[in-house]
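Once you've had a glance at the structure underneath, I'll fire off some questions.
Complex shown without one protein chain; remaining protein chains in place.
Moving on, here comes subunit A:
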Amino acid sequence: MKKLINSLLVAATICMATSCSKKDNYAGPDATFSGNLINSVTGKNLLTETGGFQIQLDELSWSSTPVPYNIPAKPDGSFKDTRIFSGHYRVIPRNGAFWPVDTTEIDISGNTTKDFTVTPYMEIKNFTWKLTGTTLQMTFNLFAPKTEGLPRVLDVQPFINNTQFVGSGATIYDVYTGPNILGINANYSDDMAKTTYTITVPNLLSGRTFYARVGVRVDDSNKKFNYSEIVKVDVP
């Protein structure tokens, strides 16, 4: 009897060990999708911040209503994801401070790159800065590449951080940004284009190095910022 049970156990073990050996025969997420968001006015990468826009991917290989997948922006206006399934995708840059663009469909496999050209809502032009003691003064002009249908301009905010990653999501808000916001709250006009704006940020801590920029936003769906270049400020 014992022998029988033992041999049954052995048989069961062998069965279980050898069953279900089906291998997943689909390819893993081994494709890379990368590219840049090009500012149609300057021809350079859009000035943005980490997460300042998203590239939305809808994989159409299996379903016409897939769950969207988003690649967040890098601070230099590029994007890259090295773990994408090869397939046929509908892609669109979205949720950023630029005029909506149309979707495109592409096949992604291996190492696919794609640059998108977008028109920003606003540009910060003639950006200059000077430091007097511990007070940082930034002057600039506002320029809208396309004025028709432009949502109302909300405000310009200074962003100050102690690393070169600086933007609305990385700033010393309570001390430097919040108290110094320049409210505008008006539709873009010729007057606005001619005005030279100044934002003053007082009381920077001495002996520190800060990175600073300003950003302007309009009252669109996303309320993201169009930025100036980042400048390095050594406070004596």
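Going forward, a residue touches a chain if its C-beta (ideal position, glycine included) is under 8 Å from a C-beta of that chain, and two chains touch if they have at least 3 such contacts; residues count from 1.
Everything that follows uses one rule, which is that contacts and distances are computed from a predicted model.
Trainee: Leaving aside the chains on screen, match the unshown one to its UniProt name from "Tricarboxylate transporter", "TlpA family protein disulfide reductase", "Starch-binding associating with outer membrane" or "Multiple sugar transport system permease protein".
Mentor: "Starch-binding associating with outer membrane"
Trainee: Please pick, from A:18, A:132 or A:221, the residue that touches the omitted chain in the full complex.
Mentor: A:221
Trainee: Of the residues listed, A:64, A:132 or A:206, which one is in contact with the missing chain?
Mentor: A:64
Trainee: Using the document's contact rule, name the residues of subunit A that touch the chain not shown here.
Mentor: Residues of subunit A in contact with the hidden chain: 63-65, 67-68, 95, 100, 173-174, 178, 219, 221-223.
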